[in-house]
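One protein chain omitted, others in place.
Naming follows writing order (A and B), and every chain is counted from residue 1.
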Amino acid sequence: MASSSRRALAMALVITALMLAVLPAGTGVAAKTTLTFWSWRTEDQAAYEEFIRAFQASHPDIEVRFVPYRNTEYNTILATALQAGSGPDIIQLRAYGGMEPLANAGYLMPLDDKVQALEGFSREVLGGARSIRDGRIYGVPFAVQTVQILYNRRIFDQLGLREPQTWQEFLDLAGKVRNAGYIAFANGSKEGWTMETFFGAVAPNFYGGTPFYEDVVSGRTTFEDPRFIHALRKMLELKPHLPPGFEGIAYTDMQAMFAQEMAAMWMAGSYELGTMKFMNPDLKIDAFLVPPERAGDPVWHTMYVDGSYGINASTAHPEEALAFVRWLATREYGQMFTDRLEQMSAVPGTVPSSPTLAKLADLMRRHGTPYLMLTAFRYDQPSGSTLLQNTLQALFIGEMTVEQVAREIQQGLARWYKPFQGR
Amino acid sequence: MLDRWLGRRIHLAFLLPGMVLYGLFMVYPLASSLGYSLFEWDGLIREGFAGLRNFRTVLFEPPYSVRFVGALKHNVLFFAMTFAIQSTLGLFFALMFRQKRRGFGFFQAAYFLPYTLSLVVVGFLWLLLLNPLWGGFNQLLRLVGLGKWAQPWLGQTRTALVSIILINAWRWLGFPILVFLAGLQAIPAELEEAARVDGANAWQTLRHVTLPLLAPVMGMVTILTFIYDFNAFELVFVMQGSNGGPAYSTDLLGTFFYRTAFGDSTTGGEPGQIGIASAIAVLMLVMVAAVSWAGIRLLQGRQVEY
Partner (left out) sequence: MATRRLWDVLLYGFLTAMAVVFVAPLALMVVTAFKSTREIFMNPFGLPASWSLEPFARVWSRANFSVYFRNSVWVTGASLVLVLTCASMASYAIARLPFRGRQWVYLFFLAGIMVPIRLGILPLFLLMKQLHLLNTHWALIFTYAASGMPMSVFLLTGFLRSLPGELREAARIDGCTEFQAFWKVMLPLVRPALATVAIVNFVPWWNDMFFPLLFIQSDRLKTIPLGMTIFFGQYQTDWGLLFAGMVLASLPLVALYLAMSRQFIAGLTAGAVKG
C-alpha cells in the first residue's frame, strides 16, 4: 500500500520531469552555410533566385535561401522573429522609420565600417538606411522608387490620347477613357497602403512639393495647412473616375486589372514595371507625372529609397553574410537588378535598361520630392503613413471630410513628433 | 515514513503534472499580463512602474480610446448578431432534425461541414468569392438578375463587418445546431407527451415545456459563443488585415490587441507597445470573465429541475 503511493508519486514526478526536460531542448542546428534571406517582394522571387545563382558562381560554398512574405504582414513577421531570436541572416529592410526600431533594438549589424562600397552611395540614398539615433548605416540600399501615373500606350493610341499638360486635361482624358469602356484608373481603397501611393502620385503638385515638405518637417507649418487640404480636395476630384466597387478592390486586383488591359491608367510605383512585364509581356507601359493646375506650374515627382539589405546582428554566419551583402553593393549586381527587375537600382553608376525606366529616372532627377509620410513620419507610433492611409480610406468612402482628415493626421502626429508639440 | 505521508496525499501525485502544465503555461502568463500592464516598456525592455497609466491611455487617450470603443462596439454587434442567428435559425433546425425524418441526416451533415474548415481557409475563400471584380458571389447576383445588389461588400464600411459576421455564422452554425439537438434529445419524451395529453398544442408545448428544459444547454452555448466571439481574430486578420479595414470598420478587440502588441504591419517596423497591449488584454480578460461569470450564475439560478 505504502510503496504504491511512492510509485504513484514517482510516476507523477517522472511525467512532470519528462515535460520539463524538454524545455532546454531548443532549436535545431544549422549544418552547413546556408543563409536565409527574407523579403516582402513575393513578385521578385524568380529574379532573386537568379541573382543568388550568379552569386554562387563566385561563392560556391555559400547557399542563400530567398523567403518572401506577403508585404502587408512582412513587418510583423520580421519583428516577431527578431524578438524571438530566430530571424533570417539577410534581411530586406524597409527604409527610414521602418528600419529605425529594428536598429535601435540592436537587431541589425552596422555596416558603414564593413562594406566599403557604401562610401560611393549618395548621402540622400544612404538616408534610407541610416538610423537617426546613432547615424550609422544598417543596410545596403537596393532601389529607389518613384510614384506616378503608369499608362497603357496601346489604349492611349487607340483612343488618340496624349499625355495631359493640365489638370483639367487629365480629368477630361479620364472621362474619355471611361466612355470608351475602359477603366480609367486601376486603383482601389481596400488596402490602405495603396491609398498612400495614390497620394504620392497626385498630391505633391498641390501641396507644393519640397518647399512644403521642408516646412512641415521643420514644424513651420502643420498638416492643417491649406496647401495640404487643397491637395486632398484635388485627390477627391478623381473619385468619379475610380472603378465601380473600388472600395473592395485590393492590390492584386489592381495589378491584374492593369496587366489584363482593363484599365488605361494606374497611380502606381515604379516597382510595378517589372511585375507588369512578367504578368503580361505584350503590355506597353509608359508613364507621366500628374500635370499641374496650369501648364508651366511646377511639377513634382515623389521619390524614395525603397529599402536596403541588412544583416541580422545575431547571425550565425557573419562572414558569409557580409560576403553576400558586399556583393549586393557592387555595380555588377546593381546592373543585374535593374536589368532583370526593371527598377532603379540604388547602386551608383547603374544605367536604367528600359526607356520607360530611363524616363522616370530623368523625371526624378529634375522634379524629385521626398515621399512625404514614408520618408519623414514613420519614426514612431502612430506613424504618418498609418494615419494617412486610414483617413484617406474614410475620406473616399465618404465618412470623413478633408478638414477632418487633416486634423486627425495632425493630432496623431503631434503625440510624438517634437516639432509639432507645443503649438 | 515518506510512504505514510504520501499515502494520505496520493492526490498530489495525480495533480502534479496537470497543475504544473496549467499553472506554468496558462495561469502564469495570464497573471503576468496584469503585471506587464503596470509598467512602461520600450520595445521588449521593461522600464519604470507606471501604475494605471496604460489603462488611462487605452480608455481615455485617442487614438487608443477611439479604437478601443470602436472595437468593443464591433464585438458586441458580432455577438448580438451571432446569438440572434443561432437562437432562431439554429434552434429551428435543431427542432426539425429532432424529428429524424428522411434526409435530415444528410442536411445535418451538410450544415456542419463548414465547421471543419479552418478560419484561414474560410477567410481566403470568401475573400475570393466576394471580390467585386471577379468573385463568384457578385457574378451570381448578376446572373439571377439581382445585379444592382452587387457591391464591394468587404470594402464599404457599412457592409464589411456585417459580411464578416455572416461569414462567421456560416462557418459556425453547425455547432450550435448540433448541441441544441443533443440537448433536445436529452429531454424525456414523456414530459412533452404529458403536456399534449393535457391539451397543449405544439407551439404551447414548445414554449412552456421544451424550451425551458433546453434553457441550460442554450445558455451554455451562448456563453461559449460569447467567449468565442469576444476573441474573434483570424477572420478579420486574413480578410481585412490586422488594421480591421476599411477605415477600422471591422476592427475587433482581437485585432486591436494584436496590432498594439506586435506592431502595425502596414507601414514600418513599428515595435509593439507591450504595456498598452497588456492593459488591453487585462481589460478584455475582465470583461469576458465578468460576463461569463454573470451568465453562469444566471443559468444556475434558473435551472429547471424535473
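The working rule: a contact is a pair of C-beta atoms (placed from the backbone, for glycine too) under 8 Å apart; a residue touches a chain by one contact, two chains touch by 3 or more.
Bear in mind the structure is a predicted one, so any value in this text is a computation, not a measurement.
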{"item": "Option touching the unshown chain, where B:L52, B:V66, B:A80 or B:L113 are the choices", "value": "B:L113"}
{"item": "Touching the absent chain when the full complex is considered, from B:V58, B:I165, B:L252 or B:M284", "value": "B:M284"}
{"item": "For subunit B, residues in touch with the removed chain", "value": "9-11, 14-15, 17-19, 21-22, 24-30, 32-33, 35-36, 44, 93, 96, 103-104, 106-107, 109-121, 124-126, 128-129, 134, 136, 139-140, 143, 170, 173-175, 178-179, 181-183, 186, 216-217, 220-221, 224, 227, 230-231, 233-234, 238, 254, 257, 261-262, 272, 274, 277-278, 281-282, 284-285, 288-289, 292-293"}
{"item": "Contacts of subunit A with the absent chain, listed as residue ranges", "value": "1, 4-5, 7-8, 11-12, 15, 19, 22-28, 42, 45, 67-70, 73, 77, 80-81, 83-87, 252, 255-256, 260, 279"}
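Operating definition for what follows: only the chains that are shown with their structure count from here on.
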{"item": "Separation of subunit A from subunit B, taking each centre as the mean of its C-alpha atoms, in whole Å", "value": "35"}
{"item": "Subunit B residues touching subunit A - in the complex, by the definition given at the top", "value": "2-4, 6-7, 10, 12-14, 16-17, 20-21, 43-44, 62-63, 130-134, 150-157, 241-243, 245-248, 262-273"}
{"item": "Subunit A to subunit B touching residues, read off their complex", "value": "1-3, 5-6, 8-9, 11-13, 15-16, 19-20, 72-76, 78-80, 83, 93-94, 96-102, 104-105, 188-193, 243-250, 253, 256-257, 374, 378, 380-383, 385-386, 389-391, 393-394, 397, 399-400, 411-412"}
